[in-house]
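Mind looking over this structure? Questions follow.
A protein chain is absent from this complex, but the other protein chains hold their places.
The letters A and B name the chains in turn, as written, and every chain counts its residues from 1.
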Amino acid sequence: MPRAVRGVLIECDPSVKAIILKYDEERHDYIVEDLDDDRHLVIKESQLQNLKLRLGRELDEKVMQPEESESE
Amino acid sequence: MAAAPSRPFDYLESLPGTVFFKLYQQPSTALAIFRRMLPDLAKCFVMALLYLKDPIPAVDLEIWVKSESLKERDSALSILGRLHILSNTTTADNVRAYMVTNPFAASLRQALTGAEQTQSFGVLSRTSDEGSTSIGSLDEYARRQWEGVLGYMVGTSGLGIQRDANLSKGVKQLLQAGHLVEIRDRRVEITQDGFAFVLQDVGTQVWHILILYVESAEAIGMDSVEVLSFIFLLSSLELGKSYEKRHLTSNQLRTLTDLADFGIVYQSSPEAGQFYPTRLATTLTSDSSALSNPISGTLSGPGGGSNQPGSGFIIIETNYRLYAYTSSPLQISLIALFTTLKYRFPNLVTGKITRQSIRRAIEMGITADQIISYLATHAHPQMRKHNVSRSTSNQTGIPPSVLPPTVVDQIRLWQLERDRVKATAGFLFKDFVSLAEYEAPCRYAEEIGVLIWKSDRKRMFFVTRHEQVAAFLRNRK
């Protein structure tokens, strides 16, 4: 019997997916369905903003940024 | 502007069928929806079916479209269905067939041929007070009011702009209700939505405001259908002509007064017997953002002086430097949202687009596309000329871009750097028993253009909207 589940489809790189999977392991409160390839998963609609914020913070910390000055 | 039609469309689509029934009673509404909301192919379908007495068998309509264009056909049919314009019926010998639904068909026919009774397209004022209000002064009025609204929103973000205090309370309440601004400590602060709003082109902004207005209409005791039809009526009026007010209902009069505050209509005084639609109203149902150029041009142009179509003031070089020939505080503060400003002269500001400045903007909720479309809309004629001459001489396949491609790409890349995930809200269909059971709805979802992702192996697929797919599944049982 087919079912329809509400959620948000997330499309990302494998590295980001790994981070999301790690978050989910803490309390299992993000993922609705892990879609098994390394780029897609479905998460709860309510968690989207939270996830984006958390990812943004984490990536800002971990990803090296080239130095850039605002002057000419 | 691709985003332009989507908002009114989304709003309309969310309305129940009975509302459509009431809306389509008015020929002006039927015409406006036909013109504004439908893709080309859907328009062809409607027109082809409009004067047919009997429903057309579905097969006949379907073979009319080339087999390469199945996707376009199905998305056209799907939109027509969602807007309750086309309905499925059966012909006398029980063949699946399509027909244009009735209040819509009758109203559209009436719009095309004319009707005696209705005042659906407004009644021209007979008292000829020609010359009292020219098109130029209507544009000026619309520009002043609309810039006032934007200035009220942006000017409060601490950039030190003097603003006109002639905004009515209703306008301010509406902006608040739409979460475009917030009142904190009795000071007005622009929200993320507000930032996104001010960078959109004027046509989209007007629709955004109008839909907020319609949504709030119920709260102040007006029928939203009546307000909506009145807005469509306004959109079918002619610029520079005055219209009688005595045929309007009291609610419509009330709406008229409110819209005058935004500069969408003009009346010399609330007691006046006539009103004039401004360009903001008459271009509501045009697809072409280029048409609103006279307004956006004057809105943006230095001091609103020039009324030339397509007049812009921004020059961007391939080294990300930006020169804006404007002295309008509104425009300067808009540019400052995503640029690091460097020098300011009486008629010119210069600055540079940097990674930081773009990220700052993106954190405020502005998207790269909004920045790019803002820059493209307001590009200086010199840039247009330069780029057009260049693009006709070399590659013909790529549509000519006004902005330097490297800058456009880089702005998008800076956004994507932040944006590592692409999120699409929707519905996951799963637990199909067999591959056969999975395949049919999956293919159907793809045809109507809602399929985002599928996996044949796991027998799952993801769609943006589930209603039609669910109906499809039920029908197959």
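The rule is simple: a contact is a pair of C-beta atoms (placed from the backbone, for glycine too) under 8 Å apart; a residue touches a chain by one contact, two chains touch by 3 or more.
The definition used in the following text is that contacts and distances are computed from a predicted model.
Remark: of the listed names "IBH1-like N-terminal domain-containing protein", "DnaJ-domain-containing protein", "General transcription and DNA repair factor IIH subunit TFB4" or "Large ribosomal subunit protein mL50", the one matching the undisplayed chain in UniProt is "General transcription and DNA repair factor IIH subunit TFB4". One of B:L12, B:M37 or B:V65 touches the chain omitted from the figure, and that residue is B:V65.
Residue B:D419 is the one among B:E13, B:D419 or B:E446 that touches the chain missing from this view. Although one chain is not drawn, the whole complex shows that of B:F121, B:W207, B:F262 or B:F338 it is B:F121 that touches it.
If you put the hidden chain back, the residue from B:M47, B:I220 or B:A471 that touches it is B:M47. Where chain B meets the chain that is not shown, the touching residues are 1-3, 27-28, 31, 34-35, 40-41, 43-44, 47-48, 50-52, 63-66, 68-69, 72-73, 108, 111-121, 123-124, 126, 236-238, 241, 283, 285-291, 309-310, 368-369, 372-373, 381, 384-385, 388-389, 392-393, 396-397, 399-400, 402, 409, 412-413, 416, 419-422.
The rule is simple: only the chains that are shown with their structure count from here on.
Annotation: 31 Å between the Cα-based centres of chain A and chain B.
Contact residues on chain A toward chain B in their complex (touch as defined above): 1-13, 16, 32-33, 35-37, 40, 42, 45, 48, 51-52, 55-56, 59, 68, 70, 72.
Considering their complex, residues 340, 352, 354-357, 418, 420-433, 437-438, 441, 452-453, 455, 458, 460, 462, 466, 469-470, 473 of chain B touch chain A.
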